[in-house]
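Have a look at the structure that comes next, please.
Here the complex is missing a single protein chain, while all its other protein chains stay put.
This part shows chain A:
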Amino acid sequence: MSTLLEVSGVSVTFDGFRAINNLSIAIGEPELRAVIGPNGAGKTTFMDIVTGKTKPDEGRVIWGERSVNLLKYSESQIAKMGIGRKFQKPTVFEDQSVRDNLAMALANKRGPFSVLVWRASDRDRARIEELAEEVGLSARLDDSAGILSHGQKQWLEIGMLLAQDPRLLLVDEPAAGMTPSEREHTTDLLKRAAKTRAVMVIEHDMEFIRRLDCRVTCLHEGAVLAEGSLDHVTKNQQVIDVYLGR
């Protein structure tokens, strides 16, 4: 397992509020990692920084074997390098079909001119079917994404992430609002994805994290409070004080 993403000494301040405070965190490839922490711990801001949405005041974000400095790139360039992101609220394009949503995410050329002349090849079609199968939406391919249930939207978004064929998946609260059986399906999806790539999951639900069965990082006030196995982290007195105990 080699290091894929390394965030070191990153700080960011919003109007005097230090959202991220000298944060250092790294993830290897392949690896499944859960990130926990109380509200306002900086979990989402951390994802914003990695995906280029927020520029930090200081610190470094290094990506891949060639140690690319991600801070110099825009959101779309970072996405093209292989970092996919799932938002907390499922954000699929509701007035388009499941198929069109997946087609947009497929790892094809992204320029306006190539997209204008793009036609689905047999490989693309097969890949879309395969992804739909993977996330359990085979029967819904031609339905509009807007009529899917909440859980199905989450899966579609995970499917879109997989379609991008990223090396690192950042997944923000995938289990929120899901039924227990949907949660189980989601855990399986993420664990399967993490066999070949790096997957980082932000989640509040400890049961969900236990099922993921992976290394856990606990954030608090914009910095890493504890890191290790779930048992190790949950036994940490500080973690109990600021997060679990409440």
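Note that in this section contacts are C-beta pairs under 8 Å (C-beta built on N, C-alpha and C of every residue); 3 or more make two chains touch, one makes a residue touch a chain; residues count from 1.
In this text, contacts and distances are computed from a predicted model.
One subunit of the complex is not drawn; among "Urea ABC transporter permease subunit UrtC", "Putative tricarboxylic transport membrane protein", "Elongation factor 4" or "Planctomycete cytochrome C", its UniProt record names it "Urea ABC transporter permease subunit UrtC". Set against the missing chain, the residues A:Ala41, A:Leu70 or A:Met160 yield one that touches it, A:Met160. Residue A:Ala79 is the one among A:Ile20, A:Ile49 or A:Ala79 that touches the chain missing from this view. Mapped onto chain A, contacts with the missing chain fall at residues 51, 53, 74-77, 79-80, 84-85, 87, 91, 93-96, 99-100, 103-105, 110-112, 115-116, 118-120, 124-125, 128, 142, 160, 164.
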